[in-house]
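Removed from the display is one protein chain of the complex; every other protein chain stays in position.
When the chains are written out, they are named A and B in that same order, and each has its own residue count from 1.
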Amino acid sequence: MSLLTVSKLNACYGDFQALFEIDLEANPGEVVAIIGANGAGKSTFLSAIAGNVRSRGNAISLGGEAISGLRPWEIVRRGVALVPEGRRLFSSLSVEENLLIGAYAKKKDAWPLAQIYELFPQLKLKNRLSSLSLSGGEQQMVAIGRALISNPRLLMCDELSLGLAPVVVHDIYETLAAIRDRGVALIIVEQNVKQALAFADRVYCFQEGRVSLTGRANQLKPEQISRAYFGLEGAA
Amino acid sequence: MIVQPMHAAIRVEQSSSTSRMAGLGALVLIAALFSSPAWLDRGHLSMLMEFFYFLAIAQMWNLLAGFAGIISLGQQAFLGLGGYVLFSLSIQHGWNPIAALLMAGVVGALVAIPGALVVFRLQGAYLAIGTWVVAETFKLAFSEVTSLGAGSGISLPASVARAVSLGPLHRDTVLYAAALLIAFLSTFCSYALLRSQAGLALTAVRDNEATARSAGVNSLRIKLLVFVATGFGTALTGALIYLSKLRISPAAAFDVNWTSYMIFIVVIGGIGTLEGPIAGTLVFFLLRQYLSDLGSWYLILLGVVAVVVMLRMPSGLWGTFAKSRDISLFPTRRRLAYSAADSRATGEVMYPGKEHR
Partner (left out) sequence: MSGWLDSILQGLLLGALYALFAAGLSLVFGVMRLVNVAHGDFIVLSAFLALALQRLLGFSSPFLTLILLVPLMFIFGYLLQRTVLNPALGEDILRPVLITFGLSVIIQNGLLQAFSADSQKLHGGRLEVASIALPAGLAVGTLPLLTLVVSAALIGLLQWMLYNTRLGRALRATSDDLSTAGLMGVNTPHLFAVAAGIAMVTVAVAGVFTGVRASFDAVSGPDWLIFAFEAVIIGGLGSLWGTLAGGMILGMAQTTGARFSPSWQLLSGHLVFLAILIFWPRGLFPRRME
């Protein structure tokens, strides 16, 4: 049984409809990648699951429970965590406090802080510093740690590799692999299609708010993907 | 979706048939109002005059808060200033009261310039309280001026009061006409401003100052213009109010309750519309007429109504009504209209001139 089931999801910003009838599934221990051009609705989709964008009806269910319409903190409590685009760390909080805030909703269930430091040892040395003084890669680690500490069943990452050096991106994806191996379901939104295909089990391509292509990463052909990405005819 | 045909002629329209009808109606009404000293009794005339000066200060507060995004809780500073300038010029320097009236407006405008320097350093709610502090400072400062009665205030001598009459026109008529004129001008000038290029700039600034700036709008200049203009108008109205009351004191002239009334009228009527203050003043007067013997309860009711309206109907009575029917008597919104015959859809670009998010 899949962990996350999205069925015919529609989402709007005021009068503007951003998502049309999205169907998507994610299973524990699986990596699902979402690719697509800017404005295709990828971030909106993650926001809808996380509860920041109100979706209509009962389109989203987590572990069998309908979560559409729940407030974001209620969704965190049910085991969904988001690493937002641009990281969005809290500037008034130190590195350690940023990590701890992720555990706000899960007093009992959370990862111990030590476990996060095991995963990202560089952060331990800088734990008292303001998050602003860290490098891009380190900030990304804090953002991931902040999401992880809530012990999620589903971890969603929005544009992890933006602005980061390839070496750093490589390290981060290695960490994600370790997280996947623990049985967490991963949904990653990636601009870097190559990276997405290399890491993911299954891929969805979004185009103007719709799913234009879906399939196993190792079975999709490059031409198929290009067409789906740019919205040309002939996509599956 | 906007379907753009090949040879469409695009016009920018501002009026609609509703507004044209309303314009006609307004002319009839204004003619009636100007002639009313001839057929209305003193009591009603005096009430109408009060209506007009409340409308005037409400329109100006609305221009400031609803269009320029400057929430001032200190406009009573200008009201009182205008009153005191009038009293000072006519009592101490022998000016003709009508001339003093105009000068009061000018002084208001002049004071608004350095005032803006201080006040614009703050944003939003802090700007609001900052303006309140400035008004309180005025109150305290004027309480120290012994030549104008200090804390207990001063009365207008009969000789000055009599000088208000112009030829055959009695003093009351002159004051009435002045009030009507100010109310009309405050509404009309706001309307003219909003229909102009400056008005478009103003709306852009109110909606999103950063974006407006990047589009080349000098937001500071336009806000200053509005602040100075409302300083002029409010001071002028204040002078008129105290000319008719014949007595001024710091506690009354700089009373923050003036702002309470402005806020109530504009909020209930509909902020960011020109019709709103008219509707709001009507409601305010009706409530006052029937409920003011309730004393404090009346004010409590006003407060409750204001809170409830702000929570439930943030666009006010007029605003909510107008939106549901898409009516505008003072149209300031600009529409793009396609007149090509084969266009399948009309495009409407909304520059929300009257909606307030």
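One rule holds for everything that comes next: contacts are C-beta pairs under 8 Å (C-beta built on N, C-alpha and C of every residue); 3 or more make two chains touch, one makes a residue touch a chain.
As the structure is a computational prediction, the values presented were derived from the model and not from experiment.
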Given A:Lys8, A:Arg88, A:His170 or A:Lys221, the one touching the chain that is not displayed: A:Arg88
Residue among A:Arg77, A:Lys124 or A:Arg210 touching the omitted chain: A:Arg77
Absent-chain interface as seen on subunit A, which is shown: 50-52, 71-73, 76-77, 82, 84, 88, 90-93, 97, 100-106, 146-147, 150
Positions on subunit B where the hidden chain makes contact: 65, 71, 73, 117-118, 121-126, 128-130, 132-134, 136-137, 140-141, 143-144, 256, 260, 263, 267, 271, 295-297, 299-300, 302-304, 306-307, 310-311, 314, 356-357
